[in-house]
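Here the complex is missing a single protein chain, while all its other protein chains stay put.
Showing chain A:
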Amino acid sequence: MAAAGEANGGTGKLEFSLDVPFPSSRDATIALRSLSPDKEPRKGGISKLITVSGSTLSVRWSADESRILRVSVSSFLDHLSLVMETMEMFGPPVAV
């Protein structure tokens, strides 16, 4: 997993990015579709974008405050690990 945090001088927003490799594009897409439907609990101050490219799941956060960013990233990692554990225990996905 590659991660980087930086303050964007222009907008003043904090940004964080995460790239997660999966064994296949199908696996990454399953994770994406499990993790993306729920909205952030906080109404404002944070947004994230989850995408898949090849077999990599990418997440990009943009937040006003570091505390809010930390909570969201931490939460996401918990959720991601649950999804991955589920895929490990009940996978591989059925043939389409």
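We adopt the following convention: a residue touches a chain if its C-beta (ideal position, glycine included) is under 8 Å from a C-beta of that chain, and two chains touch if they have at least 3 such contacts; residues count from 1.
FYI, contacts and distances are computed from a predicted model.
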item: Among "microsomal epoxide hydrolase", "Growth hormone receptor", "DET1- and DDB1-associated protein 1 domain-containing protein" or "N(6)-L-threonylcarbamoyladenine synthase", the UniProt name of the subunit that does not appear here; value: "N(6)-L-threonylcarbamoyladenine synthase"
item: Among A:Ser25, A:Thr51, A:Ser66 or A:Thr86, the residue in touch with the chain that has been omitted; value: A:Thr86
item: Interface with the unshown chain - residue positions in chain A; value: 30-31, 33-39, 41, 78-79, 82-83, 85-87, 89-94, 96
